[in-house]
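In this view, the complex is presented without one of its protein chains, the others remaining in place.
Letters are used for the chains, namely A, B and C, taken in the order the chains are written, and counting of residues starts over at 1 for each.
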Amino acid sequence: MSFIKKPNARHPNLPKNKLGLTRRDYEGALSTLCAGCGHDSVSSAIIEACFQLSIPAHRLAKLSGIGCSSKTPTYFLNKSHGFNSVHGRMPSVATGANLANRDLYYLGVSGDGDTASIGLGQFCHIMRRRLNMVYICENNGTYGLTKGQFSATNDKESKSRKGVDNMFESIDLAALAIQLGAGFVARSFSGDKDQLIPLIRAALSYKGFAFIDVISPCVTFNNHAQSTKSYEYFREHNEAVGFLDVIPENEEISVNYAEGKSIEVNVHDGSKMLLHKLNKSYDPGSRRKAIGKINDSRDKGEIITGLIYLDQNEEDLHDTLLTTEKPLNQLKKKDLSPGLKKLRQVNKSFS
Amino acid sequence: MSFIKKPNARHPNLPKNKLGLTRRDYEGALSTLCAGCGHDSVSSAIIEACFQLSIPAHRLAKLSGIGCSSKTPTYFLNKSHGFNSVHGRMPSVATGANLANRDLYYLGVSGDGDTASIGLGQFCHIMRRRLNMVYICENNGTYGLTKGQFSATNDKESKSRKGVDNMFESIDLAALAIQLGAGFVARSFSGDKDQLIPLIRAALSYKGFAFIDVISPCVTFNNHAQSTKSYEYFREHNEAVGFLDVIPENEEISVNYAEGKSIEVNVHDGSKMLLHKLNKSYDPGSRRKAIGKINDSRDKGEIITGLIYLDQNEEDLHDTLLTTEKPLNQLKKKDLSPGLKKLRQVNKSFS
Amino acid sequence: MTKVNDFVIKFANVNGSGSASANLMFAKTIFRMGIPVSPKNIFPSNIQGLPTWYEIRVNKDGYIARRDGVDCLIALNPQTYQSDLKELVKGGYLIYDSTMERKFPRKDINVIGIPMASICAEHYDDPRQRQLFKNIICLGALSVLFKIDISVLKGLIKEEFQKKPKLIEPNLHALGLGRKYAQENLSSDFGLQLKLMKQKSKKIMIQGNEASGLGCIFAGATVASWYPITPSTSLAEAFEKYLHMFRSDSKGNIKGAVVQAEDELSAIGMAIGANWNGARAFTATSGPGVSLMSEFLGLAYFAEIPLVLFNIQRGGPSTGMPTRTQQSDILSSAYASHGDTTQILLFPSDPKECFEMSVDAFDIAERLQTPVIFMSDLDIGMNDWVVDELTYDDKHNFDRGKVLSAKDLDSIEMWGRYLDIDGDGIPYRTIPGTHPSKGSFFTRGTSHDAFAGYTEDGRINAENLLRITKKFNKSTKYLPKSIRRNAKNKTDVGLIYFGSTTPAVDEAIDYLSEEGYDINKIRIRSFPFDKTLENFISENDHLFILEQNRDAQMKFLISNELEVDINQFVSILNFDGSPLTAKFIVDEFKSKVKNNKKIIAKVKKSRTAA
Partner (left out) sequence: MTKVNDFVIKFANVNGSGSASANLMFAKTIFRMGIPVSPKNIFPSNIQGLPTWYEIRVNKDGYIARRDGVDCLIALNPQTYQSDLKELVKGGYLIYDSTMERKFPRKDINVIGIPMASICAEHYDDPRQRQLFKNIICLGALSVLFKIDISVLKGLIKEEFQKKPKLIEPNLHALGLGRKYAQENLSSDFGLQLKLMKQKSKKIMIQGNEASGLGCIFAGATVASWYPITPSTSLAEAFEKYLHMFRSDSKGNIKGAVVQAEDELSAIGMAIGANWNGARAFTATSGPGVSLMSEFLGLAYFAEIPLVLFNIQRGGPSTGMPTRTQQSDILSSAYASHGDTTQILLFPSDPKECFEMSVDAFDIAERLQTPVIFMSDLDIGMNDWVVDELTYDDKHNFDRGKVLSAKDLDSIEMWGRYLDIDGDGIPYRTIPGTHPSKGSFFTRGTSHDAFAGYTEDGRINAENLLRITKKFNKSTKYLPKSIRRNAKNKTDVGLIYFGSTTPAVDEAIDYLSEEGYDINKIRIRSFPFDKTLENFISENDHLFILEQNRDAQMKFLISNELEVDINQFVSILNFDGSPLTAKFIVDEFKSKVKNNKKIIAKVKKSRTAA
């Protein structure tokens, strides 16, 4: 359990955004995630991005499925309506919500279990429909809330908490998203605020489906084999008693590296991850090249981060459906009910 | 309704395969599909391929979901057990069946609605698992059995029976399959027996997940705008009465073209489709190139056919799971039940 | 035999052969002649080439249920000659295509051959035209035999093809060919006659799904998310049609949105999302879809999100009989989802009620903030029924229920999403985006307190669940009431029924009363059950429940929810997938009476009392 930093007293000198609001106004409830969980960093980044964009929080709807990641909408944007739906099916709920009111911001938060297993079908189809929303997958390669089973994004041949190998091809959600027609596809790391915040901002400003795959390490159920000294007692204790009992209090991981550079990140369990930040000169305009880039880097054992694909042709589901401009949830009886006279015409057509 | 050709009398001179069986021994019940439906051609190709391979029909299990395409297993291989499961969920049933007996052939037949809509999640995951089976999607870009709604493989901007545009990105199942780890990925056309039969043979001989996306035109619910003279009366009649009533008796479409060549196919409704058969020199060994090839051709308005991707490293789910060699469904009590003595040991560990 | 305006005609055809529109025109002509008519389409789960039947009952007294026995069989499907023939009554007429001469193994019927194919061959070269016009030629011949008012039929053809006017002439021509053949070759003493009648009230002939789709338009539904499945598809399609007809804005954009989802899990998720966000949204499906939707139904129930779900029932279990009718999703709908859940059900009995109840369903769902499941079936949904014209009260305003506006929120000190302020168990809700600082909350399917906060305190959760029960129990006042009709003579025998069996019941009750059995009847229109039903049960000592399923699901629901002894009820069950006949009910009733001593006593008593 940890805080999305929230000092107690209101400080009169806190910086304000265009709406005259402080960061505090974008915060949420106390997080109940494990100390150091990557998901909390993502929540902070969301808070910061919304603050910076001066988004009126009540004009944003936050939605999620089920999982540690899907709990996080409680921990940011207190003034937004939230919807913690069922496991894997946030996309459909978000679609309905968006159809009802095209004028709000929609921010979906999901996990890799939620998105790539039970929710894979809905995830694929929401992209085809170009729903105007930001979809963040807090990707930790594991099922956090149900205690560390492999997810479908887990690297092939990595080891689970119980020492078993993952034996299946991992699903690269970013590549999949590009293949299936998402207009804005990015990848980042939970601890890289400098990259993540601007990406969330850009995604919120994009019209169409914006997907951000955020590598967000799970402190507790790390899926890697190597382990550093400091963890020994805990791991061994847990292994000895046969179940997970002690969870260390960890610091959140943060990184800072320049565009075009690579960085090796030590994850909580001591394993390493090689991130590579896309160069300024990288052109995200081609679908095919973007997919190629992802697969290339993967072969090299590198994870590229940054905005990987951008379709400039911003068009969303409402454009396709030719929905009227006024949000559907604001139409009144006179807009909607044709009335008795029209009904009489209908009667005629059946007589 | 049409026949998978089945003359009435047994002809003593019919050619026999290695098992001493004739083609007739691989046939099924009378088809109840529309005359000229592409799916019937696929059934014929399956019959031929199994005949040629001398597969003992009872060692093959045929499975499907729900749809016109999913009905077809009734129309071939009478001696095989069949399982017409629920809509979109043949992959899971096939997975279970295969787990139970690794020694049979598994042939799954599905439609584009069954595979790319309700079944998309299962389809993706069965590929990750490299289940040893042949999966044929009889792809007509429409929901035949429920009367002509768009499916997710339908080309963007084509028109439905009711004249409405399809407005969504179409899912390329072959590209998706390659991206998600299928080992054998091919595409063909229902009417191209010369290509389809060898592909089915190869798929049946492959160990791992073999996917064949077969373009299989729906006679009745054609999704294209242009129409030739001969259809006028029917189309107009149906449009006039507001529902589909008259369905013409059509001939099955068949094509014949050489490797490396393209061919324009006239579909029943008069629209055209450009098929391009992969060259002999095409190397299906690279995942990335294969995906690239598909997307390239698509941009050119061409549909490539042939074996698009082949992973030589044939490994299936049982290899990953380290399942014992003997089929699980043949293990007996002595193999399975540890007995009282072992139970006593377990008791000890809990006392 | 001569029968006027009282017989059954059955067409035996092949799917996809063009018979459907001709048959419909035949039925519609009868309807336009003012004669009560009831066509039933019996079709396979297939697109082309399999047997399909169209059964038209004509009845001057207004009985529109199916009736056993066929007076005139138009046998156009050689595959089914044998079995079709059996249904023909003694002295009935068999009409067939005599291009190929045939023998029929019955002496007690009249056989009329019309060489349809050869007439076609004579007049049309194109085989496709031959296929198309064969049915119209047949229609022409029938119009002569039945002495149909030809101006009505011609008028209808002109209307049908008004969107493709160049088809009018060829169709009239084909009609003429058939008429000519009949006039020249068939004797005029055909025993079945159609005679113009005057309708007592203005009627229309419409399918339930069409009426429901239209009802959703009048109810102000703006979002429809659905996945194709027989027999619900035509409902979503009708909604879409009327959406384009009535809801285009000045720019040609649409005041509404229809999405064909990738499956039912998604279809209901979308409808829930839209309702949560303050739009009126619905989804439509059938059995398999309802099963898939059951997890989400639990969420909507527990998180208290309005939702209208059209369940157009078909034959179950599993994929079952997709093109047959049943009432067998009652329990799985009433108690949809795991955990303790109870859902509101509506039971329409004909297309007119489909329209009305569809309009009401959205008010109910929003008023009660819970799913409303509309329990129609294939018979109502996909058959043409003759009903009174639809009406709509322009003065009726949408009941959006307890939704707080920005103003409301400004004036409220403390608000809790699940607080029971009014003591009726119905809390106040807010719509996202309403107010900059007040009224936001977290919707969830996990246990929560009155402020929508997550809680693992079992007592708080239990209190919340009890409030929902209270809301449910008090909901009857918003629901369509049961309709009760007492027998002319006092009796303590009652019949409970609902939905599409209504016409059969009405007819059966009349027959039984003629035979001296007096029966009170009540038609259930919604669940939870109302006081009217409760009283009916306590006032009638012996009760029959009629339903179209194997397991007597409605009986179970009633005994459980009204806490009445299940042994008080005698079930009349049918689950063969066909719309009921009055005869079936009469026979079942009488055999139950005969076989059950307790009932004998009851019924005897009421008969002698009469």
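Keep this in mind: a contact is a pair of C-beta atoms (placed from the backbone, for glycine too) under 8 Å apart; a residue touches a chain by one contact, two chains touch by 3 or more.
For clarity, every value in this text was computed on a predicted model and none was experimentally measured.
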{"item": "Candidate in contact with the missing chain, chosen from C:99, C:118 or C:319", "value": "C:319"}
{"item": "Touching residue (missing chain; options B:31, B:69, B:95 or B:238)", "value": "B:95"}
{"item": "Identified contact with the non-displayed chain, of C:61, C:422, C:539 or C:576", "value": "C:576"}
{"item": "Residue of A:245, A:283, A:299 or A:325 in touch with the missing chain, whole complex considered", "value": "A:245"}
{"item": "Interface with the unshown chain - residue positions in chain C", "value": "44-45, 287-288, 290-292, 294-295, 298-299, 301-303, 315-324, 326, 328-329, 331-333, 335-342, 444-447, 456, 458-459, 461-462, 465-466, 469, 549-551, 553, 556, 559-560, 563-567, 575-578"}
{"item": "Touching residues (missing chain, whole complex) on chain B", "value": "56-59, 61, 63, 73-74, 78-86, 89, 91-101, 103-104, 121-122, 124-125, 129, 317-318, 321-326, 328-331, 333, 335-340, 342-344, 346-347, 350-351"}
{"item": "Positions on chain A where the hidden chain makes contact", "value": "1-2, 32-35, 66, 68, 86-88, 117-118, 120, 143-147, 149-150, 152, 220, 230, 233-234, 236-237, 239-241, 243-249"}
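In this section, only the chains that are shown with their structure count from here on.
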{"item": "For chain A paired with chain B, centre-to-centre distance based on mean C-alpha positions, whole Å", "value": "35"}
{"item": "Where chain A and chain C are represented by their mean Cα positions, the distance between them in whole Å", "value": "44"}
{"item": "Overlap residues in chain C, where contacts from two or more other chains coincide", "value": "262-263"}
{"item": "Residues of chain B touching at least two other chains", "value": "117-118, 120, 152"}
